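Written out below as structure tokens is the structure these notes cover.
Moving on, here comes chain A:
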Amino acid sequence: MSLIALDKLVAGYGGAPILNGVDIAIEASDIGVIVGPNGAGKSTTLKAIFGLLTVTGGSVTFAGQDITNFEADRLVPLGLSFVPQEHNVFTSMTVHENFEMGAFIRRDDLSDSLDMVYEMFPDLKAKRRQPAGELSGGQRQMVAMGRALMSRPKLLMLDEPSAGLSPRYMMEIFEQVVKINAAGVGILMVEQNARQALAFATKGFVLANGQNRFTGTGQELLDDPEVARSFLGG
Partner candidate 1 sequence: QDATIGFLGGLTGPIESMAPGIVAGAQMAVDQVNAQGGLLDGGTLSMITADSACDATGGANAADRLINSDNVTAIVGGLCTGETVGGAQSAGIPGGVVMVSPASTAPSLTTLDDNDLVFRTTPSDAFQGTKMADLLLAKGINDVALTYVNNDYGAGFANAFVTAYEAGGGSVMANLAHEDLKADYRAELGTLASSGSMNLVVLAYASSSGQTLLRQALESGNFETYVGGDGMVGDDLFTGVDASALEGMIVTRAGAYEGQSADVFGQLAGEAGIDAGAIYAPQAYDAAFMLALAIEKNGSTDRAGLSAALREISTAPGETILPGEWEKAKELIAAGQDIDYEGAGGNMDFDEAGDIEGVIVELVIQDGAFVEIGVIE
Partner candidate 2 sequence: MTMRYITVFAALVALIVGVAMTMGSAFTMRLLVEASAYALIAMGLNIQWGFGGLFNFGILGMLMVGGFAVTFVSYPVNHAFWQSAGPLMLGQVVLGAAIGAVLIWFAHRVQRFGVTGAARGAVIVVAWFIAYVIFRSQMDPAANYITSTSGWVGGLGLPVLLGWAFGGVLAGLIGYLVGKVSLGLRADYLAIATIGIAEILRAVIKNLEWLTRGTLTVSPISWPVPNPQFYQANGADITTSFILARGGFLAVVAVVVLIALFLIHRAYVGPWGRMMRAIRDNYIAAGSMGKDVTGRQLEIFVFGSVLMGIGGAILVSFVGIYDPSSFQPINHTFIIWVMLIVGGAGNNFGALFGGLFIYMVWMLSEPLAQSLFTTLSGWSASQGWGAIPDIETRAVQMRVFVMGLIVAISLRFAPRGLLPEFIKRND
Partner candidate 3 sequence: MASDTVIEVRNVSKRFGGLTAVSNCSLEVARGSITGLIGPNGAGKSTLFNMVAGNFPPTSGAIIFDGEDITGLKPHELFRLGMLRTFQIAHEFSQMTALENLMMVPGDQPGENLAALWFQPGKVAAREAEVRRKALDVIDFLKLGHVRNELAGNLSGGQKKLLELGRTMMVDAKVVLLDEVAAGVNKTLLNDLAANIERMNSELGYTFFVIEHDMDLIARLCDPVIVMAQGEVIAKGTMEQLRANPMIVEAYFGGPVEVAR
């Protein structure tokens, strides 16, 4: 039984469906990476899982439980966590408060998690009292990631976490992702820095026009010339 499984998912924003029949399955031990052209439906997929738009067909199951069309705030307690691609920080709240919000469902002591996050992004230590809206693009990205980690998820969903990060931080983040996964947290991420990401992905999915194009291990996709040419920029 896989940690999360999308079965023939059909979803959209009210108009014509954007996703028509997407299949994705991830184990707790997996790092799943979704790649594809702009507008393929990658973010839509994640949003659909997280109840930010209505699923009109197919189903989403998490650890055996059917969570299709659950409201987002019901998913977090189940152990899902999500970093959206855009608008992914509370701009008017300080960095610290952003993290607290990430841990909203937790009532226990947060200090260890906070230490963990600040250690992961030392730059943010100095800015903990600064409104996230005043951060640089990359710093926002770090805050967003940190927020998601605060809830101690079972499944972590990241939409282009490396966008806007310096190469150094991109690596940093990818290493962290691997670490977190090693700690038993399933990862499902969308990436445009596909080569680097697929390098450590255990599962890779290529989406185009709201449908699965290729599926396999990261390595398989990297080696597939077709994929490389039309999705990974040769």
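The rule we apply is simple: a contact is a pair of C-beta atoms (placed from the backbone, for glycine too) under 8 Å apart; a residue touches a chain by one contact, two chains touch by 3 or more; residues count from 1.
How were these picked? Simply put, all candidates are chains of the complex that A comes from, given by their letters.
Remember, it's a predicted structure, so these values are computed and weren't measured experimentally.
Here chain A touches just one chain among 1, 2 or 3 in this complex, the one numbered 3. Those residues of chain A whose C-beta lies close enough to touch candidate 3 in the complex are 13, 36-39, 43-44, 85-86, 123, 134-142, 159-160, 163-172, 174-175, 178, 192-196, 199-200, 229-234.
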